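Heads up, one of the protein chains got dropped from this complex, but the rest are sitting where they should.
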C-alpha cells in the first residue's frame, strides 16, 4: 500500500538541489505557487514550464516520477478543464452540442488551468523528493519561528508534524497488516460482496483507530524514557546553514514571479 | 550501605493494573551501582511491569522506589528519568524518528548535545550494532531483528547511567546475540553503567552478576547465576532451562561420569572434556 | 479525571501527531462522488478526536492531518479545506467541555448525544461554508464548482458523522463502562 505513496519519501541522487537549505526550498515553493496563481497566458505558462523542467532535470530524478506524482489528480484536472472551458465565452465558437458552446477562449483558458494544475503538483514534488522528512521538518520549524511571537511554539508544532509524517506510512502498513491478518483468517476484502465489504471496512477502521491510540500510548513511554519533556530545551541534529546558493535559489523564484506578474499586468 | 552506592532501592513496592489483579506485591530489593542484574521469571510474572516501574513509566501503588538516593516521585521524575535508558520488549512501537538515524538522534537532541557530538555518537553506535547500512531507512522497512538492534543503539547512544533491557535480544539471531552480549560485557567491565536486563537467555544470565527471580509478582530468589543453574527446583519453578553445557555435565554426572565445571564462553569442549575422557 | 484542554503534556503532543497521521492515512480511503469530494469514513475520526480529547487537540489533529494528506497525495495543500477539517473537529469537541461528559470512564448520557449531534451538524456546515468561501476568495476557484462541492460534501460528511462517528463514540464509552478501567498515570 505504501508503494503507492510517492510523496513523503525522498530519493537521494545527490544533486545540488538536494543540498539546498529546506527553508529556501519551502520559500521557493510558496513563491512558485504565487507565480502559478498569476499565470494566465500561454507565454507565461511556457516560461513556468521551462523553469520547472529545468529544476526537475537538475534533481537528476527521472521525470516519470514527477508525472506519477500528478496522476492522482487527473479527475480534478479534467473537471477544472471542463468547467473552465464551458464557462468562458470569448473568441470564436468552435463546437456546440445542444445549448453548450465551446469558445476558443474557453478552450485555451481551460487548457491553461489544467496545465497549471499539473505543473503545480508535479513541481512541488521536488520539495518532497529532494528533502528527507527530518530536514523538511527542520526547515518548517525554521520558517515558522516567527510564530513564537504570537505564542505558538514552532518546536512543538514541528514535532507534531514530524510524528504525523513518520506515522502515516506506519499506519498505512498497519492497516494493510490488519487486512492481512483478517484475510489470513478468512475475511478477504477482495473476494467479498459489496455489503460485506462495508461491514469489513468498519471492522477494519475500528482496530486501526484503536491500534493507533495504543501506539500513541507506547510512543509516549518511549519518548519519556528518552528524556523528552514538553518545552524543555533541545539541540538540533540537522543543522541548517544558509549559503549564497540558497539565496540564489530563492532569487530565481523571485525573478520568475516578477516576470510572470509583469507579463500579466502590462 | 558503606562505600557502595545504590542505583536502586525498592521498599515493599506493590502494583496492579486493575485493583482486583495485583501484579507485583511487596517487592523489596536493592541494586548497587555499576552492577549487572538479570531479571528472570515465567511469562506473566511481572518482569516488564517491574521494569516500567524502575524506569519511572508507571507509578507504584504502594511502597517506595529510590533511585541513586532520590525517591522516584512525580516531582523528581524529570530529574531522574534522563539518567535511565530503557529498551522495551516490543521494538516496533519505540521508534520516534522517521529514519533510523533521526531516531537514534532523538534522545541525543533532548540531552542538548552539540551537533558534532551527536553525529559521532550516531556513527559510533550504529557501527557497534552493525546497522550503518540502515541509517536512512524508515522503521517500517526493517526486519524484526533489525528493529531490535536500532532500539538498542538508540538507548546506548544516550549513554545513560542506568540501562534497562526488556528482552532486548529476543529476536536477534545467534550471531547478533553474541555480539550484543559482547557489548554488554564491555559495558560491565567499564563499570560506569548499572544494567538491569530481563532475559530468558541462559548465556546472558550466566554473564551477569546477579539474578533476581520473579514468581507471581514476588521475588522468589536473589542469587548468583551459578547457584540458579544448579538449583533444579528453582529453575523449574521459574520455568527456566539451564544452558546446554551445564545440562550435559549434569547428565554425565547422572551416569556416573564426573566432569569439572567448564566454561561455556567459546563453546570449546576440548580443554575440559578431553582430560576427563582420557586421563581417567 | 479529564485533563484540561489547555494542559500540554507529552501525551498531548503524541496524540495530536498520531491523530493527524491517522486522519491523514485514512483520508486516503474514500469513494469519490464528485471531484475533490469523497465519501470519507475518516470524518468519523474527527468526531472521535473531538469527543475524547477536546476541541483544541481535535482542531490541530484535524488540521495537520488534512494538510499532510493533501501534501502527500498531491503536493498541494487546500488550506481552506484543511482549516475546515480542524473546525469540524473543534465543534464536535465542544461536547468535551460539558462537565459530566466523560467517555473514557464510560459516562455518556442521552442529552450528551443530542448536543453532540447538534455540535457536529453545526460544525460540518460552518466548516464547509468557511472552506467554500475561502476557496472562492483566496484561491480564485470557479464559483460553480465550489457550490456543488459544498452541498455534496456537507451531506456526505453528515451521513458519515451520523452513521459512523456518533455510534463509535457511544460504543467507545459503553466499552469503557464495563471495565471501569483505572488508567495508570504518573
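We call the chains A, B and C, going by the order they appear; numbering starts again at 1 in every chain.
One rule holds in what follows: a contact is a pair of C-beta atoms (placed from the backbone, for glycine too) under 8 Å apart; a residue touches a chain by one contact, two chains touch by 3 or more.
Just so it is clear, contacts and distances are computed from a predicted model.
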For the complex's missing chain, which UniProt name, "Phosphoserine phosphatase", "Energy-coupling factor transporter ATP-binding protein EcfA2", "Putative sarcosine oxidase subunit gamma" or "Phosphoribosylformylglycinamidine synthase subunit PurS"?
"Energy-coupling factor transporter ATP-binding protein EcfA2"
Neighbours of the unshown chain, displayed set only, are A, B
So which of B:11, B:30, B:89 or B:230 would be touching the chain we can't see?
B:89
Can you say which of A:96, A:214, A:245 or A:264 touches the chain missing from this structure?
A:214
Given B:14, B:170 or B:230, the correct residue touching the omitted chain is B:170
Quickly run down the residues of subunit B that touch the omitted chain.
17, 41-44, 47-48, 89-90, 92-93, 141-146, 148-149, 167, 170-178, 200, 202, 236, 238-241, 243-245, 247-248, 251-252, 254-255, 257, 264, 267-270, 273-274, 277-278, 280
Hidden partner chain, residues of subunit A it touches
3, 9, 11, 61-62, 65, 174, 177-178, 180-188, 190-191, 207, 210-211, 214
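Definition applied: only the chains that are shown with their structure count from here on.
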Expected list for subunit B, residues touching two or more other chains, is 56-57
Contact footprint of subunit B on subunit A as seen in their complex
2, 9, 12, 132-134, 162-163, 165-166, 169-170, 173, 215, 218-219, 221-229, 232-237, 239
Contacting residues of subunit C [partner subunit A, same complex]
8-22, 24-26, 28-29, 32, 35-36, 41, 44-45, 48, 60, 64-65, 68, 71-76, 139-140, 142, 144-145, 164, 168
Which subunit B residues qualify as touching subunit A in the complex?
52, 55-57, 78, 81-82, 84-86, 88, 90, 93-99, 101-102, 105-115, 118-119, 136, 138-140, 154-155, 158
